[in-house]
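Only a single protein chain was left out; the remaining protein chains are all shown in position.
What follows is subunit A.
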Amino acid sequence: MLSDSEAKELLSFLHLDTRADVRGQATEYILGLTGTRDGCRYLQTQPGFLKALITLTADSSIAIVKDCYHALINLSADETLHETLIKEADILPMLFRNLLDPEYVFADRICTILTNLTRHERTCREVFRVMQEQDVGLAKVVEIFCIEGFNKKALLHYLGPLLSNLTQLPESRHFLLDKERCVVQRLLPFTQYEGSVTRRGGVVGTLRNCCFDYMYHEWLLSDAVDILPFLLLPLAGPEELSEEENEGLPVDLQYLPEDKTREEDPDIRKMLIETLLLLTATKVGRQIMKEKNVYPIMREFHKWEKEPQVLIGDEPEAGMENLMEVEIPQDVEQQLKDLDTKEQEQVEKETLLLLRQEAEKEVVEQPNMQNPEGLER
């Protein structure tokens, strides 16, 4: 890499008052370094460069600002850089200040950096702590995420994955699921947001993570939140149901028009199914879901779904052979004996859902996180 004297010289060029072309070339050089893993690792030892990059995001030349953000995004994609970025380079205040600015042109890049920084739990916790400290707070993030056109120059879709990452922390989930406020309710309509798969996926991921807290299930399924229709709408299709079936469904799922389309991204569909599965973990949750009478929706969805890994498989997948070893609870066994065939099929399906979920609990303790984002290097 660079020698100490070279590094010192380069650093001296990275000032706001240096000649523009020199500044520009120096920045480009740093950007080039961030394009390789070795380059990133080297920069990790040189917090001065990181600080310079952060300062230069205020540069008058748009081209330089773009390069700075590009470099910061690349750096944030590498976990080894996280502590340096946050502690020594103190990147967070700048990020938050600009994120909340409705006129800030580069807000989308900030979202990407924050998403990268919150991928892993340790840094995520640190980011969340600073967020709450700096009065930015999760409330503000949800607010600007939900306001249509908050920032005319930036779409802020990547706040979705950011929220999803943040909800790996129980403290952030507790905030989102605050019964005394209206927070999670604001996110629900976005499960059908057509304008961005990133935003949609982020919201579904957030809801999925929130459903890991069983104690909130009853509240989530109640009228206070009413999460169920928003999870099912992306899975519901244009197929015509009988009047009887329609009248039995939750209001939002009744009489869907013939041009209704389903969620096109299979990963999001999978997350939705997983979330629904999570909601069957408690007895009261199962009861409520049964009462809501959503079987026709799932029935039509099953007929439609082509991707094998999305469907609730009848064959246990690799690593889930213990599925068959889990005992069927006694009351369920009794029910199976008493019911007629059609209902029996349904109960069997539900049992499989429960068993699969039980098995999943052992395999995956942690909520899922979004993949790191890096622009082309």
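The rule is simple: a contact is a pair of C-beta atoms (placed from the backbone, for glycine too) under 8 Å apart; a residue touches a chain by one contact, two chains touch by 3 or more; residues count from 1.
Just so we're on the same page, contacts and distances are computed from a predicted model.
Novice: Tell me the UniProt protein name of the chain this structure doesn't show, selecting from "AP-1 complex subunit gamma", "Tubulin delta chain", "CASP-like protein" or "Cns1/TTC4 wheel domain-containing protein".
Specialist: From the listed options "AP-1 complex subunit gamma", "Tubulin delta chain", "CASP-like protein" or "Cns1/TTC4 wheel domain-containing protein", the omitted chain resolves to "Cns1/TTC4 wheel domain-containing protein".
Novice: From the listed residues A:Thr18, A:Gln254 or A:Thr282, report the one that touches the chain absent from this view.
Specialist: In the complete complex, the chain left out is touched by residue A:Gln254.
Novice: One chain isn't shown here. Among A:Asp17, A:Asp223 or A:Glu244, which residue touches it?
Specialist: Spelled out, the listed residue whose C-beta touches the missing chain is A:Asp223.
Novice: On subunit A, where is the contact patch with the chain that was removed from view?
Specialist: Spelled out for subunit A, the touching residues are 139, 143, 180-182, 185, 223-224, 246, 251-252, 254-257.
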